[in-house]
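As you look at this complex, bear in mind that one protein chain is not there, while each of the others sits in place.
And then chain A:
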Amino acid sequence: MDEHPGGGGGAAAGGGMATARQQQAPQQGNHNAVNPQIGPGGTASAVQQQDEMPRPQQYTIPGILHYIQHEWARFEMERAHWEVERAELQARIAFLQGERKGQENLKNDLVRRIKMLEYALKQERAKYHKLKYGTELNQGEVKMPSFESEDTKETEVPAVPQNSQLTWKQGRQLLRQYLQEVGYTDTILDVRSQRVRSLLGLSGSEQNGSVETKNLEQILNGGESPAKRKGQDMKRNPGDVLETFNFLENADDSDEEEEDEEGDLMEDLSNRTDKQRIKKHKIKVGNEGLASDLPDDPDTEEVLKEFDFLVNAEDGEGAGEARSSGDGTEWAEPLPFPSGGGKSFIMGSDDVLDSVLGLGDLADLTVSNDEADYSYDLPANKDAFRKTWNAKYTLRSHFDGVRALAFHPVEPVLVTVSEDHTLKLWNLQKTVPAKKSASFDVEPIYTFRAHVGPVLSLAVTASGEQCFSGGIDSTIQWWNIPSSNVDPYDTYDPSVLAGSLLGHTDAVWGLAYSGIKNRLLSCSADGTVKLWDPQEKMPCLCTFNSEREHGIPTAVDFNGCDPAYMVASFNTGSAVIYDLETSQSVVEFSAQKDSSLPAGNHINKVVSHPTLPVTITAHEDRHIKFFDNKSGKVIHAMVAHLDAVTSLAVDPNGIYLMSGSHDCSIRLWNLDSKTCVQEVTAHRKKSDESIYDVAFHPSKAYIGSAGADALAKVFV
């Protein structure tokens, strides 16, 4: 070393070393050879090499230099790698962005299509309704969906943060306006938004963005500006939006209204997607709160579980999400999950929406529905908006036409009488599992046998514990109704038959019961109307029309306002009000003598309004007539059906009238306007006859119809 400082230091480390080694080898190989270049230096260097090998910690300049060169080369290589990688990633990013844009466009196109379809559907419905009823369907404003603003809104997306406040205020105003057009008053909106907020854990009526922003930040893990933007979204009054989505669970008539709202909402596309995202955040946030508040609804739990997934996904992707700009497509992955489940949450009547929301991309809508679903007390709201009755239960067991039916006063239970000589008791909660899920088949829980011959009429007492049936055999049987949980195949209990009321000499066509004083009225083909008190030893208290002065009675009813009076209808077309205490006729609603049909005056049914002094009659000549009890004059007469009107029923609140006819249709009429609000087709015709009886449930939302096809149907 000392001998060769110059040699080692002078040359480049690698070169020096190599030269030294090269020289060393020949030197080692041939110690005798004289190398004029190196001489003693070479020998010394050979010695030095040998010395250096076993001592690596001795740094030489060449060694260091060599090492540094080596490392530098490595770094350069790695840098090159990184550059390549970055270029690759950048390319990928560009590709994904492009894809996302493509999806965006696709979504917009589909949305546009939906709006057009909705509009077309609304037009069709309006046309159809106009043709059917001659009146306009109340759809709210049927606006042609406008698309021009969509594109502009897209480009505005990056600029949204700046003028978000203004845009959203405007949007909100617009929403309120539309809702008012539909008929929502501000009070309803406020009440609704209150409820929604309380349910979702928001405080009071303030648009308190801070609570939400805090929660959002927990989830998003940073990204201040997006969180703030979301905070501003909160102020957009989610309550309003949710109210509009509440339409989606209502019946058909409301469908058009809400679709209209959505159509207009769509214009504000970016805002909408923001809202949806916010709602999703809120859903996640409120998961725990909601889970405890909500009833044990398996559907709801499913929904919440799905959103748990979203929460978990969110936490991992928080940072990335915060950076992306506000569009719905970032949800592309989690969306398919709610869409599958979400569709099932839409109420059965919303067939249109089902098809509309079949698109996975638009699962946003579905998600909002779910929230709307469990944000409200459904029954309370439904009463205000339900306008249509749908067939729910089919009661099959009779062998021949069902002549009459009556509901139990409180339970979901009804009794039917049939021409197969039996009465049957049905419990709507005991349904048979059926193939179709929309409607249920019901089997009877008890069969009453005592009549000889077809049973024609039925009356249930006010307590629901007993009933009376009248038949062709001119007897009235008095029954104790078994409990609604009775085993259908239990032992025979003769005490179910409480007694028989005998007195008529011909078929008993009509029965009516009054809980006050426990009285029963019956009318028979023998021409008489009898008043009974079943508890008495001699139950028949009084007989009316013994001389057939008015004809043959066809139906009877107690006066709704004053049960000391009763009204009876006759085959001559007249109806008479009798005073039960004096047994005298008080008012006579005389028939019009000039009816085109030969037996056109025949009245099939008479009912007395529960609260107003009005009597309503159903005629064989398709008319329904309204009479004033005091004056005896016709208030209103209308052609109600295409065939004879066979039955009438007034709802317990006195608002609607239901009529059944041999034209296979049941019609619901609003008593104030005397217009038909719904028509339901039910029951096949059997030898020109179709519906024999209709009835309302006194306390629940059920209506029933009895048909000649041996079926009874219950609608909800």
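Methods note: a contact is a pair of C-beta atoms (placed from the backbone, for glycine too) under 8 Å apart; a residue touches a chain by one contact, two chains touch by 3 or more; residues count from 1.
The working rule: contacts and distances are computed from a predicted model.
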| item | value |
| --- | --- |
| Omitted chain, identified by the protein name its UniProt record gives, among "Proteasome subunit beta", "Aspartate aminotransferase", "WDR73 protein" or "MOB family member 4, phocein" | "MOB family member 4, phocein" |
| Which of A:E181, A:E411, A:D441 or A:D628 contacts the chain that the document leaves out | A:D441 |
| Contact with the hidden chain (one of A:N108, A:T167, A:S193 or A:S397) | A:S397 |
| Touch with the omitted chain, as defined above, among A:I114, A:L200 or A:A507 | A:A507 |
| Residue of A:P454, A:G470, A:P539 or A:G560 touching the missing chain in the full complex | A:P454 |
| Touch residues of chain A, complete complex, unshown partner | 394, 396-401, 419-422, 432, 434-435, 441, 443-444, 447, 449-452, 454, 472, 474, 488-489, 491-492, 494, 506-507, 509, 525, 552, 554, 571, 599, 602, 604, 620, 686-689, 708, 710 |
